[in-house]
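My questions will all concern the structure given below.
The complex is shown incomplete by one protein chain, all other protein chains being positioned as in the whole.
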Amino acid sequence: MKKFINDVENVENEMLEGIVLAHPEYVTRLEGFDVLVRSDKKAGKVALVSGGGSGHEPSHGGFVGKGMLDGAVAGSVFTSPTPDQVFEAIKAVDAGQGVLLVIKNYTGDIMNFEMAAELAEAEGIKVVNVVTNDDVAVEDSLYTTGRRGVAGTVFVHKIAGAKAETGASLDDVKNTAEKVIANVRTMGVALKPCTVPAAGKPGFELTEEEMELGIGIHGEPGTERKPIQTADEIVDYLMERILKDMSPETGDEVAVMVNGAGATPPMELYILNRRVQQILAEKGIKVFKTFVGDYMTSIDMAGASITLLKLDDELKELLMAEADTIGFKM
Amino acid sequence: MKKFINDVENVENEMLEGIVLAHPEYVTRLEGFDVLVRSDKKAGKVALVSGGGSGHEPSHGGFVGKGMLDGAVAGSVFTSPTPDQVFEAIKAVDAGQGVLLVIKNYTGDIMNFEMAAELAEAEGIKVVNVVTNDDVAVEDSLYTTGRRGVAGTVFVHKIAGAKAETGASLDDVKNTAEKVIANVRTMGVALKPCTVPAAGKPGFELTEEEMELGIGIHGEPGTERKPIQTADEIVDYLMERILKDMSPETGDEVAVMVNGAGATPPMELYILNRRVQQILAEKGIKVFKTFVGDYMTSIDMAGASITLLKLDDELKELLMAEADTIGFKM
Amino acid sequence: MATKVEVLDFIRLFADKMTEHRQELTDLDQAIGDGDHGINMSRGMKAVIEKLPTFEEKGTDEILKSVGMTLVSTVGGASGPLYGTAFMKAGMVVKGKDELSEQDIINMFQEAIVGIQSRGKAVKGEKTMLDSIMPALDQIKASIEAGDSIEDAIVKGEQAAWDGVEFTKTIIATKGRASYLGERSIGHQDPGATSMAYLFQAAKEIAKK
Partner (left out) sequence: MATKVEVLDFIRLFADKMTEHRQELTDLDQAIGDGDHGINMSRGMKAVIEKLPTFEEKGTDEILKSVGMTLVSTVGGASGPLYGTAFMKAGMVVKGKDELSEQDIINMFQEAIVGIQSRGKAVKGEKTMLDSIMPALDQIKASIEAGDSIEDAIVKGEQAAWDGVEFTKTIIATKGRASYLGERSIGHQDPGATSMAYLFQAAKEIAKK
């Protein structure tokens, strides 16, 4: 394992220190907690809190700021944060209008965030939550824990955050978040696994000729292993899965996110994007706005995911609304 | 070599297609050329053109837009573009006020850009150039080609671009660029080499226990190979070299850039940044603004560089001026 | 019968086991999860041991609840709330008691299971920690009914826990992170079921002393 780190036990903490030292104008750390909140706490609006394990940077601290999140809670690498940390975030950002928790659908995240919500409610804070589950690689059935929440979550932060900024009520912000969740789909692929610092070795092994399809964002193995293909073939496969699930119609408008997993250079993301756009053009689906870059990473994984979000007028307006955060500026 | 590509012969072209398809609101490609220009060409100002080999994304196309570059020329991976391409960029962006070429100090870049300038001057376009050379790893002496231009070049784009946006004359823009060049210093380190697609194998080999110090941005070997150290020790070494060369005084203000080489996750960049800031605080040097992320990459190298820019009032104001590009927004 | 000293010894021993098997549990979790179960459990139990001096003078019920709260606030992930709730619930059902009877011990495990199920919404056979704790408790109850001592019952219970761990290799995960693998999870042993079997191993070693 080769990394710029000092001590595997302390990466999360030192990273948070590094973020705050870099961007004091954006984020402030709650003393004694692994929680980043807006440096310009805004009163009179619904507050948004998200979080999860560390290792997904710029998620989630990088999206704290105007028009997106009010607080982000960072657990250990790939481990959802504990309830007391989330509770602290909720208390810090609540401005009396209630708090929306944006949770990615993982057993651990849900349990920890729900326990935090229980603690907050006991103190009289209004807390509701939404659970993102955009990953089409995983079948959603009664007999599973449902789909995972992956890169599409960033669109929930952006759009629900913009909605909250308008002064909308907790219910309205929640409804908008639910609308994004209902319309966003993602699928990912890895060429090389990632290494959790404390584990010291990669989460799975791939030969030079293999790729892993249907990966999540925690370095877990994916749903399928295949011989490596060209960028276009890979995109064709991912898009087929996404479009099949989404079944958009000719004339529909979408936002596209081609997300890097951490060790994938922009060059490759843009080559993937090229094919994504070709396919959408062939199908007569209009691309309203495209995002290419590292938004929801898996530490140092070489991989990518493609996200499509079907838009209506409300979502379009909110997507384009001002956002000023470390990792997302509009 | 595992990459999201289709054909090693076509990565540069497909990447450019992918960029334009992603961000038509920012950049337009000159038909038949590997040149990106502002989609909203602005008249009545000095134009800036930069470029170099591909593989440094978001440099340089990602910095085309309001307040930064007017045109970016992309060569083959790590190979400076040819004079005819640069010439085409100059012709496309010149608005009658002249064109500033921002060249990184490499034999190839200088020769190709100068040949382009000769072609442009023959057509009556006023062209001047500046050569960036911020890399303190390489000794600057009469007997070498001088220092390399590396990540500090991004500050030249930002600040000279902002100056041009004020309507300043070609000479004034050039002077401001020279001021940045005189005050910016960088040094880099690699943990893992990068792979030029057409070469198919890494540019050098490092064992699990080695790192390469004093690297450039083209996957060349660095000036020194050492056993790997902790993040803090590495930063201590790089900062010592940078500060020695820069010799700032207590009370000086700087901008900091902790730049990723392409495959380094934000987590590690922030851990590096933490130590950078600690050192500056110890020395009584004030940090005016910090940038952490991938600005000048070396394809998929795992590595980083640290850049310090000493600021005065003019540079501060121009650094903070509006910029709206794919890869840099202020 | 279990004394407070035995309960404290059991906690310390379980903590040792989590440190000892940190890598094994992590490797199991790398195969079908995200490779942190050993890291999570050892971090949590290390924190418990560090905090132990602040609550070891209290009653057995309070001790168990504090262990649970410490796990909840230091582990995170799925295992934090699950193990944490299990210990808290176990503490609550022996409220005010210092010496624990056979029935108390059974009630504790029973309540732990209720806690795990109410948090995690899983049932037996979904390839989770329930697949070792549930057969273990069933076996303990059966042994006691058949006239075994609690010590012998726990010995047999541990065996049942390991049988449950073996069983997890044969089934598809439908809860937790491993469920995303679908068919590919078959053949792999569940990390949470394994750490739970080590909990019974610790209990056995204390009981047999």
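The chains carry the letters A, B and C, assigned in the order they are written, with residues numbered from 1 in each.
In this text, a residue touches a chain if its C-beta (ideal position, glycine included) is under 8 Å from a C-beta of that chain, and two chains touch if they have at least 3 such contacts.
Note that the structure is a prediction, hence the values are computed from the model and not measured.
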Chains on display which the left-out chain touches in the complete complex: B
Full-complex contact with the absent chain, from B:F204, B:Y237 or B:F288: B:F204
Residue touching the undisplayed chain, where the options are B:N13, B:S39 or B:T223: B:T223
Residue of B:V35, B:V138 or B:I306 touching the missing chain in the full complex: B:V138
Of B:G18, B:G62, B:P81 or B:G293, the residue in touch with the unshown chain: B:P81
Touching residues (missing chain, whole complex) on chain B: 53, 75-84, 106-108, 111-112, 115, 137-139, 143-145, 148, 196, 198-199, 201, 203-204, 216, 218-221, 223
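What we mean here is this: only the chains that are shown with their structure count from here on.
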Topology of the chain contact graph, where touching chains are joined (line, ring, star, complete, other): line
Most distant chain from chain B by Cα centroid: C
Centroid distance [mean C-alpha coordinates] between chain B and chain A, Å: 29
Whole-Å separation of chain centres (CA-atom averages), chain B against chain C: 55
